[in-house]
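Right, I'll just put the structure down here and ask away after.
With one protein chain removed, the remaining protein chains of the complex are shown where they sit.
The block that comes next holds subunit A.
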Amino acid sequence: MSTGPLLAVRDLAVVIGGRHILHGVDLDVAPSGVTALLGRNGAGKTTTVRGVLGLVPRTGSVRFLGEETVRLPTHALVRRGIGYAPEDRGVFAALTVAENLRLAERPGAGEPAYGLVHELFPELKARAKQLAGTLSGGQQQMVAIGRTLLNGNRLIIADEPTKGLAPKVVTEVAQVLERAAQAAPVLLVEQNLAMVRRLAEHCVVLADGRTAHRGPAAGLLADPEATRRLLGVGRRGTARPEEHLMAPHDNQAARPAGPAADNGKAGA
């Protein structure tokens, strides 16, 4: 494999219904570790992911494993080795857990790694016959992430995997993503800065549909001025509530006084 980026996105633009959602996003996913995609609400993070995958009409360049893929249909790009856990989890409610996982199998592309998935999520094995629509949010997220780990993918894209989850489940998801990142690089869209601090080595920050910052995650998180400017978070009381990067339902959101206060992971 080349030492260049695994996924290189240049000048990605998305227009939906005559509205420019993305103007020119540049993004590299390093060949190892976690790359975080950050930005305020509405900055275009999810649209960027959907644009990369071709789930929305887009222009620009998307090179995956050195190959230009912007003209490929979604399924053909995904089959080149991408696991995708979307923002809404994309779980099929009327199918069982086992059927949800079976859908992610790729016939002719090697044995599906059920061993790994069931080791990480024993609950998915126990609940194999349960309809996915009756699972809790955390369990559905396990299905979504489990599907990305089934195929020995070269890249895993997880869009806000901790959104709406209880703090305990957030920790579990973080552990799983940490483990997953050892097998394949992860592009992580995340609002929870504690997650980013724990997992991410690189980061890309979007603002108003453009790339506003690229660099090491630790560097950004250690710079309160930059995080305030780019992400709209800062020391308690300085950020307006609607600009607060953490999801309001997340209890951890209130905990760190400011990004600079935590340098445990950032310094590593």
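Side notes on the structure shown:
The criterion applied here is as follows: a contact is a pair of C-beta atoms (placed from the backbone, for glycine too) under 8 Å apart; a residue touches a chain by one contact, two chains touch by 3 or more; residues count from 1.
Convention: contacts and distances are computed from a predicted model.
Per the UniProt record, the absent chain's protein name among "non-specific serine/threonine protein kinase", "Amino acid/amide ABC transporter membrane protein 1, HAAT family", "Thiazole synthase" or "Carbon monoxide dehydrogenase" is "Amino acid/amide ABC transporter membrane protein 1, HAAT family". Only one of the listed residues, A:Leu53, A:Val97, A:Ile145 or A:Leu188, touches the absent chain: A:Leu53. Only one of A:Lys45, A:Arg58, A:Arg147 or A:Arg228 touches the chain withheld from this view, namely A:Arg147.
Although one chain is not drawn, the whole complex shows that of A:His75, A:Lys129 or A:Lys168 it is A:His75 that touches it.
For the options A:Leu6, A:Leu22, A:Val70 or A:Ala104, the residue in contact with the chain missing from this view is A:Ala104.
For subunit A, the residues touching the chain absent from view are 53, 55, 73-76, 78-79, 82, 84, 86, 90, 92-95, 99, 102-104, 106-107, 147, 151.
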